[in-house]
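Encoded as structure tokens, here's the structure I'll be asking about.
A single protein chain has been omitted; all remaining protein chains appear in their positions.
This part shows chain A:
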Amino acid sequence: MNPDYILTVHGLTKTFSGVKALDQVRLKVRKGEVHALMGENGAGKSTFMKILIGLHTPDSGEIIFEGSELKASNVNEVLKKGISMIHQEILIVPELTVAQNIFLGRESKRGLFGWIDEKSLNQQAAILLEQMGVTIPPGAQMKSLSVAEMQMVEIAKAISNDAKVIIMDEPTSALSEKEVATLFGIIKNLKKKGVAIIYISHKMDEIFEISDTITVLRDGKYIDTKPAAELNTPSLIKLMVGREIDNMFPEPVTQKGDHVLSVKNLSRAGKFSNITFDVHAGEVLGIAGLMGAGRTEIARAIFGLDPIDSGEIYLKGKQLIIKTPQDAIRSGIGYVSEDRKGLGFIPGMSVKHNITLASLPNHTKGLFIQDKSETATATKMMTDLRIKTAGPDQKVTFLSGGNQQKVVIGKVLLASPDLVILDEPTRGIDVGAKFEIYKLINQLVAQGIAVIMISSELPEILGMSDRILVLSKGQQTALLTREEATQETIMRYAVH
């Protein structure tokens, strides 16, 4: 056992409702190093980190921290032992001061009644922030700070907790270049003090600038650990995506037809700008990009869930003004959201009622719902999509993820769209159901429907798309044909 290693993990396995999120994952982190954890979206990084900080309990595996096994089942215990995490979404209490946030739950008390000693809190916080080399007044209200400053406060909190390992999940996603430089300065300081950093980021240049060692995960499995100096961007991308495409994807039946959707110079401030593309009848346009590249935002804007600042949307040559999802549905656009639970279905409603929800006016006479016609239509769609239920009256909340997804797709299809946008259509559903969704997409295409498929899974994008639009930081960086596209080229444009 090398005493240099402050944290050693092996054999870590975690299963969520039958799907292996992590499979025999290992990791060795040295004192005072920056250890980058890399992998595509869905590779298992977040699950791994959540286990480390005690949010999830692993099914099996061992975590050795400072020479003894870490068996903590709650976040506070792990925190006390010295593992802290700076979350992607910063967790703060906006109304409290900087000092109060740093020492939240560990306030120094004074006197008989245990009054909080604000003065000493502020003094301690001031010393801490000064050591980090940042100038943030400890008495300032949290909500008055910039995102970067909030992050610094989070780091100060971790240091004050005597953290020996600090996990940083996409810490620079909201920072300017100058702020990134400050952050990296702080990280280098921490290293000198022997603190180990586990660093998660999609930004290749950052990874090579700051990290000493890189561990790659893929599909929940450990792939490799290498010194950063031995890798470069292409070789790292290869490690991250390096699987061969299996025969997961049914034979495509493309019969490219007329323009269905044309998007011209679509922009929304801070989300995406100057997006221009066409989708033809009988074609799948894949949209690839990293988290936060603007993929979902574009889909939401086309569907009328978010406003656009400028640009034009044409459907079958006619310009559309889409202000609400209702406008979009009426014009012939369907959207299957990545957020199945939030935007997809009504959990307490039956399968039947969910499936007809977007097309209910087709089954009415005056104000009244024609139950027979509704049931017949719903039942037919349930058979067509092979939705497994106890019957049309079963509540959707009791279905498996794959069947829930089919209910949402069924709902969208019943509104007879010319264009269907599928946002992460196979997220969180098992392999068998995935295959059925792929077959379904091909059926839609065969019927002459235009399909936009947004996905973080490159094999899926490559296997299903006729053309691939690649986005990076809200910009479109490439529009590739099926022949041009490989995992490496897509990744290259995605980190552009």
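In this text, a residue touches a chain if its C-beta (ideal position, glycine included) is under 8 Å from a C-beta of that chain, and two chains touch if they have at least 3 such contacts; residues count from 1.
In this section, contacts and distances are computed from a predicted model.
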item: The complex's invisible chain, by UniProt name, from "Ring-1,2-phenylacetyl-CoA epoxidase subunit PaaC", "Multicomponent Na+:H+ antiporter subunit B", "ABC transporter permease" or "sulfate adenylyltransferase"; value: "ABC transporter permease"
item: Residue of A:G185, A:G270 or A:G348 in touch with the missing chain, whole complex considered; value: A:G348
item: Residue, one of A:F184, A:F277, A:Y314 or A:F435, that touches the chain absent here; value: A:F435
item: From A:T389, A:N442 or A:S456, residue that would touch the chain that is not displayed; value: A:T389
item: Which of A:K143, A:K256, A:R330 or A:K380 contacts the chain that the document leaves out; value: A:R330
item: Residues belonging to chain A that touch the chain removed from view; value: 17-18, 246-248, 303, 305, 324-326, 328-330, 335, 337, 342-349, 353, 357-358, 360-361, 364, 367-369, 371, 388-391, 393-395, 398-400, 402-403, 411, 415, 430-433, 435
